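Note that this complex is displayed minus one protein chain, with the remaining chains in position.
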Amino acid sequence: MDLRFDDEQERFRQEARAWLEAHAPSPLAGHPPPLPSLDTREGFEAHRSWEGAMHQARWSVVSWPAPYGGRGVGLFEWLVFEEEYYRVRAPTRVGQNGIFLLAPTLFEFGTDEQKDRYLLPMASGEEIWCQGWSEPDAGSDLAAIRSRAERRGGDWVLSGQKTWCSRGAFADWLFGLFRTDPEAERHRGLTYFLVPLDSPGVTVRPIAQLDGETGFAEVFFEDVVVPDAQVLGHVHRGWEVAMATTGSERGLSLRSPARYTEAAARLVELWRRSHDRHPRRAERLADAVARAMIDAEAYRLHTYWTATRVLDGGQVGAESSMNKLFWSETDLAIHRTALELLGPEAELLGEDGRPGEWLDGFLFALAGPIYAGTNEIQRNVVAERVLGLPRS
Amino acid sequence: MDLRFDDEQERFRQEARAWLEAHAPSPLAGHPPPLPSLDTREGFEAHRSWEGAMHQARWSVVSWPAPYGGRGVGLFEWLVFEEEYYRVRAPTRVGQNGIFLLAPTLFEFGTDEQKDRYLLPMASGEEIWCQGWSEPDAGSDLAAIRSRAERRGGDWVLSGQKTWCSRGAFADWLFGLFRTDPEAERHRGLTYFLVPLDSPGVTVRPIAQLDGETGFAEVFFEDVVVPDAQVLGHVHRGWEVAMATTGSERGLSLRSPARYTEAAARLVELWRRSHDRHPRRAERLADAVARAMIDAEAYRLHTYWTATRVLDGGQVGAESSMNKLFWSETDLAIHRTALELLGPEAELLGEDGRPGEWLDGFLFALAGPIYAGTNEIQRNVVAERVLGLPRS
Amino acid sequence: MHFAFDEQQLEFRSQLRSWAEAHCTPADLRAAWESRHGWSPDRWKMLGELGVLGVTVPADHGGLGLGLVDLALLLEEAGRSGLPEPLLENTAVAAPLLSQLPGRFGAEVRDRWLPAVARGEASVGVPVPGLSGLVLAGSDLALVFRGGALYAVETDEPSTGRRRTIDGARRLVEVDAAQLSSANRLCGPEKSTPLRRAAADRGAWAAAAVLVGAADRMITSAADYARQRVQFARPIGSFQAVKHHLAGALLRVEFARPLVYRAAWSLDEADPEAPGHVSMAKAAASDAASLAASTALQVHGAIGYTWEHDLHLWMKRAWSLASAWGDAGWHRARLLGVTDW
Partner (left out) sequence: MHFAFDEQQLEFRSQLRSWAEAHCTPADLRAAWESRHGWSPDRWKMLGELGVLGVTVPADHGGLGLGLVDLALLLEEAGRSGLPEPLLENTAVAAPLLSQLPGRFGAEVRDRWLPAVARGEASVGVPVPGLSGLVLAGSDLALVFRGGALYAVETDEPSTGRRRTIDGARRLVEVDAAQLSSANRLCGPEKSTPLRRAAADRGAWAAAAVLVGAADRMITSAADYARQRVQFARPIGSFQAVKHHLAGALLRVEFARPLVYRAAWSLDEADPEAPGHVSMAKAAASDAASLAASTALQVHGAIGYTWEHDLHLWMKRAWSLASAWGDAGWHRARLLGVTDW
């Protein structure tokens, strides 16, 4: 056991820190100002430019091989980079659906042509991806997908409807599952497609979320023609291909621990400040603050633990479900506690009419137990796969 | 709306208080010393004597009609009596299974002969009853009962096994369900029997509980002969008869609110004392203490609310499940919080080698979410009957 | 001892419910949120005509001269319907406060404004504890405690410090200190302190009543949704996880309710324990509504997270009122005397 980062990792951290401190838009002093909200057209484009700037300096996808814009570093270096990224409160990654959800699948199942075609524009932010998993009648029950792809000539013709496509309002491409064999049962007969959202027949309907902004969208497909080159993995085997991606989503990459340790550190700061003005309120909430702080740290260490196992040749299995449960609950606990610390000010929006950082974070955290597989589904998975309890 | 007790009720309260203060064994100063544990032979008999003393003064069953030893008072007077009973920390009622579970059923379904035969000895503690619902394979799934009663000559012959019979180790009689029609499905074909535990063929095996004492027992029946006079209600209709009883158990009578308001008041006392010695621990736990106090009070008021509806001619339905969930959770919260207030002393037993009041109360409270229908079953009932959600 | 509402009280609730079903639909709520103050002076007038705004106004000022027990079910109904108008502030706080204003100037203010409130022709703003100087947007008169004194400030549109809250119907404006003067000063610390405390208690109680109604609505909506939404070829309401979430949330609402009703009684009776009873009610109702909100959201899933779905109209009211007038933690702390103020 060795819990120190080695010299090279420390140098990598310093290099990342120096670059981020100089370039990252952030609410912190000494940085370029923060970007407008990701969920507006203007903010989306500003975030896209930031992805481009990161790509220029090769910080966009540090763990990818150099030909695709990365630095070919390992899992721990990626975690170190994330820690630095959140430390300076750099912008939310508008490219995260592509980079963290699709890219691992592309690396595993993509042809060389596909990798060459999609990875660089993804890393640079030129092409932003949204996901197309859910449908109106296929939420928790993802295998109930009804959107179809039919063979016509040498191409595929897509029809149907996807929903809750995060980033869908302004994204360029969508990845998702479509039913290619209507006779097959549920998980079978699905195929994984890559679809440009400017294709004829695609209609994007932005959906406003709790804060009134359009963080996701419905996407309608009417006879959208897609060539074979945009099928990822084997035809009819999309479920297995997709599961690799949802594995990464719920596993190590989507919600890096740095996000929670950073939020927990801010919570402790807020607590210290409020202790001066309202000592008894702060004493009362000390337990909840420390709880949130411990959970954030537990998540970080658990990730290191899992990362070590992966580097030693192990697999990430149902842990991804445990991770998802834990970070979503931790995120809610951090933000609920912060709002309690704010007391009567918790309900106020900012002078700009938008939720302040804690209320905004709370609204965001509320979605955590729902997306990427509801927490109810995840608890089933943990009970069945880890504890061996029988399926209902 | 009028939340005052009337003059007559206040006089009744004063009379009960005066008698209890003079006679009730209690840990409080000025009282006869508390009785030994109910779950020992010696303690059981001491508690039986106390029931006798209460009966002599007509305080044992205040709400029953005078011929059966009561005062014929109403629901609110009963609640007032319970408040006074818990206020002086009088002994646990060793007769409670009979008085609170069986008696309501006897009043509703019993013949005049049965009422004359059973109620007075029950009120006086001469005959202490235990319940015989559960069986090894019929716990949450109570309708899976397999103990049988067969017709032989003019009598019934009982065979099988009951378990988790509270007070069973030392009780005199058992009431419970036996299958009289083995062809009938689950809830049907059961009959409600009253069985003396000294009948030939009955074997009682005391079961030690968490604290090492024998609070319950297994009861084995081998060809136990029982006459028709000991059938309560119609043959084969025992389920309906029993449900009336479990309705009372989970409804208004088994766990009177006074138990929790008294415990919550002691908790607040403990909190005040610990605030002197460990102010920061106390500040930290103030929230939990207040929560417990509020919940105890909510349970009391909710009971008054329901009692008013019953007196106005309404019914107690699925509320009994809500009550059971609420008091069992409240009881645990009160005792957990007390143990936290005790800090490092929480794990210690008393000088006498027995758990002190808080640890003892905690162990007792732990059983709450299990007996009288697990809380999981109760949540199903609430969801299905109150919220109209579909059965699984 | 008779812990129940009477026929008249139940009947008044039914009337308000029928009215709200016609005039306070989710579409009406959305329109209100888009409007200047977040609520509608027209609907305010209708509430006056219904008699709702006069419940706590003395009969000699054009009201019904009733108490908070008579108001309880109406506020609960306001929570259930999501009514955006400042009902709780006017009926539970401003009207009783106006009734008690001391002195000649106090009598003038009362005589002018109480009848106007009862008729739904005016709304009187009161400051929310902890957010000093902020009153609801759209108030014609603001009663403001500052520096220990109580002032009555006529201003239908303070220009500075407009603040939105997470509840789109609940907007606050700051009363400019420059507007406070000896001319509109009602009384000094000695008389204003008990008035301020009483106002805070009545506000906390009323918020609790509204919260119980909102919580009830969210649970009912989620149960409706759970009966209809099918996944894995079953209504999701048949899954134990969904059942138990909803049963747990319902439990907290059902046991908060009698605390709220009892506090109303205690306030009406001027029971010295009333502040403690209010704190119990507000703490339980705040928690019940917060739990109902997160449970309803989880049961709805992504659809509940959208602006298009109506759920957020109640969730946001629940979050706002759970924190306003003292949050659950503050009221629990007050019960044990361990607050900062």
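Should a chain be cited, it is by its letter among A, B and C, assigned in written order, with residues numbered from 1 in that chain.
Assume contacts are C-beta pairs under 8 Å (C-beta built on N, C-alpha and C of every residue); 3 or more make two chains touch, one makes a residue touch a chain.
These numbers were taken from a predicted model, which means no experiment stands behind them.
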Hidden partner chain, touching residue among B:Ser37, B:Ser60, B:Thr105 or B:Ser134: B:Ser134
Residue among A:Leu28, A:Ala57, A:Ala184 or A:Leu389 that touches the chain left out of view: A:Leu389
Option touching the unshown chain, where B:Pro32, B:Pro227, B:Gly317 or B:Gly343 are the choices: B:Gly343
Among A:Val73, A:Ala208 or A:Ala286, the residue in touch with the chain that has been omitted: A:Ala286
Residue ranges of chain B at the interface with the undisplayed chain: 134, 137, 139-141, 144, 163-164, 207-210, 212, 216, 278-281, 284-285, 339-340, 342-349, 351, 353, 355, 359, 366-367, 369-371, 374-376, 379
For chain A, residues in touch with the removed chain: 1-6, 9, 76, 268, 271, 283, 286-287, 289-291, 293-295, 297-299, 301-302, 304-305, 307-309, 312, 322, 325-326, 376, 378-380, 382-384, 386-392
On chain C, residues whose C-beta touches the chain left out of the figure: 239-241, 244
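In this section, only the chains that are shown with their structure count from here on.
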Between chain A and chain C, centroid-to-centroid distance (C-alpha), Å: 39
Chain A: positions in contact with at least two other chains: 280, 284
Multi-chain contact residues (two or more partners), chain C: 239, 242, 329, 333, 338
